[in-house]
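In what follows, a structure is listed as structure tokens, so that the remarks can point back to it.
In this view, the complex is presented without one of its protein chains, the others remaining in place.
And now, chain A:
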Amino acid sequence: MDNMAGQKSGLVIATNLSVIFMVVLWLIPTVGLLVSSFRDRDQISASGWWQAPFSVELAFRTRADDGEPQLIDGRYVIEGNIFETEEVQEAFAEGEGTITAFGTRGAEPGQFPAGTEGETRDGDLVTINPDGTYIYSTAEEPGRRAPRIYFQADTPAEFTLFNYRTILGSAGMDRAFINTLTVTIPATIIPILIAAFAAYALAWMQFPGRGILIAAVVGLLVVPLQLALVPLLKLHNEIGIGQSFLGIWLAHTGFGLPLAIYLLRNYMVGLPRDIIESAKVDGATDFQIFTKIILPLSFPALASFAIFQFLWTWNDLLVAKVFLPSNSESWVMTVKIADDLLGSRGGDWGILAAAAFISIAVPLIVFFAMQKYLVRGLLAGSVK
């Protein structure tokens, strides 16, 4: 339609610009999370993720313990390099920063600009140069511990896997990941077969009450899950399943069936009648027709539903909270994040970002790899 009358080039530019604007708007939150997950904790609290590629001014404190005090003209003078002092050595191990300012009191770490001479309340004189070399001169003999110095330095942008290592190691996200996987895979596979048989019966077999059953499936599509929680948990407890993986697999299977039957029936009903009838004429039974003809032909619909169910069970919080045991051993990732990490590590943004990204990485891969089937399923499921 680009060349069609009524389409102005100004409009094309405006369209392009507004789409770019919208895409950026939609992407920014996720990009922020991704960038933050690779940033160092101090850098996160010192500058926004959008400034991540730039160096950050951080405040440090240390003691002037690089170099021995020497007596010069009645004063004790310590010369050395601030980056080599014990307390900050580690922070600058990978690359030195640039000193911007320094101070002698914690309340004012940036009291004096780098390269100038500052005086403490006790009359000590301090100079710290941008490259980190310092001269500390004091009238009294320094004690066992070298005098305190505070300084601010531009530290280069640093990207690290520290957050991921922490979250997967000590924080127990690895366990939650395995649990999520354990919940998801059986809960995706089991309903497919059950639904496929039922969908075939509803699409291609003649029997009284078929119309009512289809209507019932459509109705069940929208039953709020909230209704199922209390009675089913009670039922599970009574028959001995209790809160367990078996319980959540069964629950997800039941909850996923209406969509599965609906999607598959809609697809199967559209398969060419000729194939099925000629197979019947050749003496094939319904069971053979189903396994040899319908099932292979329905692959796209099966794939669509599998993706739906996978995303839904992977991302679910509600069912996992109710049907899985509430101990940390059985937490899936969503529960882990919502009930544990947000509380215990609420202010630790890097850790939270890494945890969130681990939990959304697999669905994102599935999404981009199988988008075609997802879209097809959505269309079959809602537009009719």
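Couple of notes before you dig in:
As a working rule, a residue touches a chain if its C-beta (ideal position, glycine included) is under 8 Å from a C-beta of that chain, and two chains touch if they have at least 3 such contacts; residues count from 1.
The working rule: contacts and distances are computed from a predicted model.
A chain of this complex does not appear here, and its UniProt-recorded name among "ArsR family transcriptional regulator", "Lactose transport system permease protein LacF", "Biotin-independent malonate decarboxylase subunit beta" or "TctA family transporter" is "Lactose transport system permease protein LacF". For the options A:72, A:161 or A:223, the residue in contact with the chain missing from this view is A:223.
Within the entire complex, the positions of chain A that touch the omitted partner chain are 1-2, 4-8, 11, 15-16, 18-19, 22-23, 26-30, 32-33, 36, 44-50, 178-179, 181-182, 185-186, 189-190, 193-195, 197-198, 200-202, 205-207, 210-211, 213-232, 234-235, 245-246, 249-251, 253-255, 257-258, 261, 285-287, 290, 311, 314-318, 321-322, 330, 334, 337-338, 342, 349, 352-353, 355-356, 359-360, 363-364, 366-368, 371, 374-375, 378-379, 382-384.
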